[in-house]
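Take a look at the following structure, please.
All protein chains but one are shown in place.
For clarity, chains are labelled A, B and C in written order, and residue numbers in each chain start from 1.
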Amino acid sequence: MIKVGIVGGTGYTGVELLRLLAQHPQAEVAVITSRSEAGVAVADMYPNLRGHYDGLAFSVPDSKALAACDVVFFATPHGVAHALAGELLAAGTKVIDLSADFRLQDATEWAKWYGQPHGAPELLKDAVYGLPEVNREKIRQARLIAVPGCYPTATQLGFLPLLEAGLADTSRLIADCKSGVSGAGRGAAVGSLFCEAGESMKAYAVKGHRHLPEISQGLRQAAGKDIGLTFVPHLTPMIRGIHSTLYATVTDTSVDLQALFEKRYADEPFVDVMPAGSHPETRSVRGANVCRIAVHRPQGGDLVVVLSVIDNLVKGASGQAVQNLNILFGLDERMGLSHAGLLP
Amino acid sequence: MIKVGIVGGTGYTGVELLRLLAQHPQAEVAVITSRSEAGVAVADMYPNLRGHYDGLAFSVPDSKALAACDVVFFATPHGVAHALAGELLAAGTKVIDLSADFRLQDATEWAKWYGQPHGAPELLKDAVYGLPEVNREKIRQARLIAVPGCYPTATQLGFLPLLEAGLADTSRLIADCKSGVSGAGRGAAVGSLFCEAGESMKAYAVKGHRHLPEISQGLRQAAGKDIGLTFVPHLTPMIRGIHSTLYATVTDTSVDLQALFEKRYADEPFVDVMPAGSHPETRSVRGANVCRIAVHRPQGGDLVVVLSVIDNLVKGASGQAVQNLNILFGLDERMGLSHAGLLP
Amino acid sequence: MIKVGIVGGTGYTGVELLRLLAQHPQAEVAVITSRSEAGVAVADMYPNLRGHYDGLAFSVPDSKALAACDVVFFATPHGVAHALAGELLAAGTKVIDLSADFRLQDATEWAKWYGQPHGAPELLKDAVYGLPEVNREKIRQARLIAVPGCYPTATQLGFLPLLEAGLADTSRLIADCKSGVSGAGRGAAVGSLFCEAGESMKAYAVKGHRHLPEISQGLRQAAGKDIGLTFVPHLTPMIRGIHSTLYATVTDTSVDLQALFEKRYADEPFVDVMPAGSHPETRSVRGANVCRIAVHRPQGGDLVVVLSVIDNLVKGASGQAVQNLNILFGLDERMGLSHAGLLP
Partner (left out) sequence: MIKVGIVGGTGYTGVELLRLLAQHPQAEVAVITSRSEAGVAVADMYPNLRGHYDGLAFSVPDSKALAACDVVFFATPHGVAHALAGELLAAGTKVIDLSADFRLQDATEWAKWYGQPHGAPELLKDAVYGLPEVNREKIRQARLIAVPGCYPTATQLGFLPLLEAGLADTSRLIADCKSGVSGAGRGAAVGSLFCEAGESMKAYAVKGHRHLPEISQGLRQAAGKDIGLTFVPHLTPMIRGIHSTLYATVTDTSVDLQALFEKRYADEPFVDVMPAGSHPETRSVRGANVCRIAVHRPQGGDLVVVLSVIDNLVKGASGQAVQNLNILFGLDERMGLSHAGLLP
């Protein structure tokens, strides 16, 4: 059994991690920390977990207890993993960070977007960006994994086949993305209230969103050159789900895009390229660690439209974290993640 | 492996059954029938199942193929199981019926509420009402199981401890029940449209709902005498979930109700009596085969309020059907049903 | 033109009051106060009001500016009107209080439920409970009006005909009530988040809710004697709407309840008794100052079920406040309130 620690865990990625690990045959949560909820049983906070974590309570962060784990997940706001990861790594504990702390390889860029200095630039050389469809081999050898963000996961997986094949005009990529409200976390913010976010749709952060540099970094690597990306996120009145609608001009309209996408993801357990003409629904991946993709070329023009959906809390966060865990520990990559989405 | 057939299966209880059986280690779906969708792959109809049922397609009902199964589930409108169950039972196939066909033991009562003659009264003596918390031993020996309805499951489990203990004034029981829209099924009815059922609450069928005689039958057996029940169902703008708010006057206010409920369900794997003062949320059981109950006596009076929640498609239908399957075939009752609810 | 001041007004009852007054031909909002939002234009906070309140901004509360108004609405948390109403009344300004400060006639009872001493017991003798269907004549003469709460409005209007006629067993009244989330206000509370309140149903405050004494007070007056009430509120995943499902045993089953209800409300502009057998939907009153009621006696027994729906922000708060304004100033009671509900 892999002994698991979780730092933070009172938020939505935390409870989702607990839900997924509860059915994982090889992992056991030994420690879960929360300063604010110390002493509270996890099942008292999250009644869906009653019967699954008897005796497990949030505890004050204690580096010794965490270092005694085989792996520690960070389900924390940014900055926390910067402060704690180094000590754990030094103790030989692997770190899987669901926050944004180690996603950008450029500490200066990180500081610019997060408005504070990077707290652990010396660890960046060890950080592997945990998108298995790109970095599976590096993940296998890693000790510090930066789990990709939700928008970046859906968007990169949708663009990758085009960029890797050198098929897109990389100067004018557009990602029009729609997220469920759980992407905003469990913080008590007015904008996330039922009566504010319900029955309404709006764009936000059009000026610039923190996921923009993360997506750009991945697309640049896939394209092998600089790219130009316009990223417009939208808040959508649903709890879970991200729908990325991606636009790119292709330089060669004779290529069979359906075949290209199917081939790219043929061996991927968690990317599902749907048949030509499909329109993936976010609900088809609710609760499941799957990215569903369809590729269109409307009216036979040179503009390609890729539709890419994930559950932001699963393939966009906690599920992908468990997928990384499986790779890291040499387990079947699908362990604990093979259930179907909850529909309806 | 238990060879499973499913009759019907294009509705919500059908897709939920497929979702649950996909992760059941001892059951395999061999046949699924639908006259209207014959030839369609189940994963084409329900994309959440893509990758889980490769090769399985709906087929025209064929009694030989069904009779070759160890067990056949009916996820059909009422009347269908009446017509087909007899032949399957004669062939030695077990039948687990999710419809209302065999829930009422009185064929005349059935005919009155369903507006047509009972189609198989001769099978009633063999039919076991599949509420494991009441009939576990009978289920073990059964060959024909009538899976309880959704309202009846939540309501009976909430009232049972009071009635079995002879504590309630049985003449004035009230069940004020709230159901998610999936309880109305996948039929294209105006009243189930997003724009009709969304952002609104209403009672319906106050005059009399088909689940009334089913609940009354169960409560009568628990009480050992006639009971008087007022049942008011409400349509609630959520997809899954039933919340039964139950009212009964107790004849002895000195009894420790919390202890009574905890004791009654101490050994039940799927009934969770919450701590005193709790308010169970339907989302805590979303996708899970659990009934969560809390018992209150507001202002210390003699009126007891029981709060009982289930997922109507799981403990209220397909999950309970799988629980019956497990009991019927001598498996661990929790097999394939031990996952936590999806929250948020 | 009636010169209107509003204290508070950043919450949902505040914006709703502004929406309604924007189309009121005889009222003009001169002052709106908010300490936290002072200087912010109301249309910047509430973009639905853009074009309707050019130039109106929140200001720091200033008793002189408020006292210069003909009437001041309080759309504040409890306690604020206690502190400020006296001075305004002394200046000859009328006060319409949407908070709970003057709803209970017994200051001790108030202190018990609100956990603090009553701040203005000397004003209670002047306070009129602003339920026009009961107190229209008193409202006409009043200078201080306590606008009823949302649950109390729907519940009292549903029970009144039975109690006034002496038809109900008053010892065992039950109000099973369902509220949209806007009833919890615009405060940034975790429980009101989209991802907490969405797609779920739960009861709350079963032990005792602050609207219980308010409802009991009204029912007691209607019945002319003590009453016993069990009140169970539920949080429902919709923005607006209250659905009260009321249960009472009638002492005489020969009375024509439909006729009784129709007669009681025949002259009421904002109470709509629906035809026998109806099930009112909350959406039918969305945005409208209407209470829709249906009365049932299921299975011909002696238990009466009354269904009563309102929009909690309109007939349950701001609309009723405007209705009181109209009565107070001798206007047509329907002025500014005659629009139909928004459906779908």
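General observations
By definition in this document, a contact is a pair of C-beta atoms (placed from the backbone, for glycine too) under 8 Å apart; a residue touches a chain by one contact, two chains touch by 3 or more.
Here the structure is a predicted model, which is why all the values come from computation and not from measurement.
Residue A:His243 is the one among A:His24, A:His118 or A:His243 that touches the chain not shown. Remark: the omitted chain is touched by one listed residue; of C:Arg240, C:Arg264 or C:Arg297 this is C:Arg240.
When the whole complex is considered, the residue among A:Pro121, A:Pro269 or A:Pro344 that touches the unshown chain is A:Pro344.
Not every partner is drawn; the one left out touches subunit B at residues 12, 181-182, 186, 188-190, 192-199, 237, 239.
One chain of the complex is left out; on subunit A, the residues touching it are 172, 174, 176, 178, 180, 195-196, 198-204, 206-208, 228, 230-232, 234, 236-241, 243, 245, 247, 249, 277, 279-283, 286, 296, 298-299, 301, 303, 305, 307, 309, 344. Contact between subunit C and the unshown chain involves residues 12, 15, 18-19, 22-23, 46-52, 182, 199, 239-240, 272, 274, 280-281, 283-288, 290, 292, 338-344.
Here, only the chains that are shown with their structure count from here on.
For the self-contact between subunit A and subunit C, the two sides draw on mostly identical residue numbers; the shared fraction is above half. Compare each chain's C-alpha centroid with the centroid of every protein C-alpha atom shown, and the nearest one belongs to B. Fitting subunit B to subunit C on CA positions gives a rotation angle of 180°, reported to the nearest 5. The pair of chains sharing the greatest count of C-beta contacts is B-C. Chain centres here are Cα means. That of subunit A falls 36 Å from that of subunit B.
Centre to centre, using the average C-alpha position, subunit A and subunit C are separated by 45 Å. Under the contact definition stated at the top, the residues of subunit A that touch 2 or more other chains are 12, 182, 186, 199, 239.
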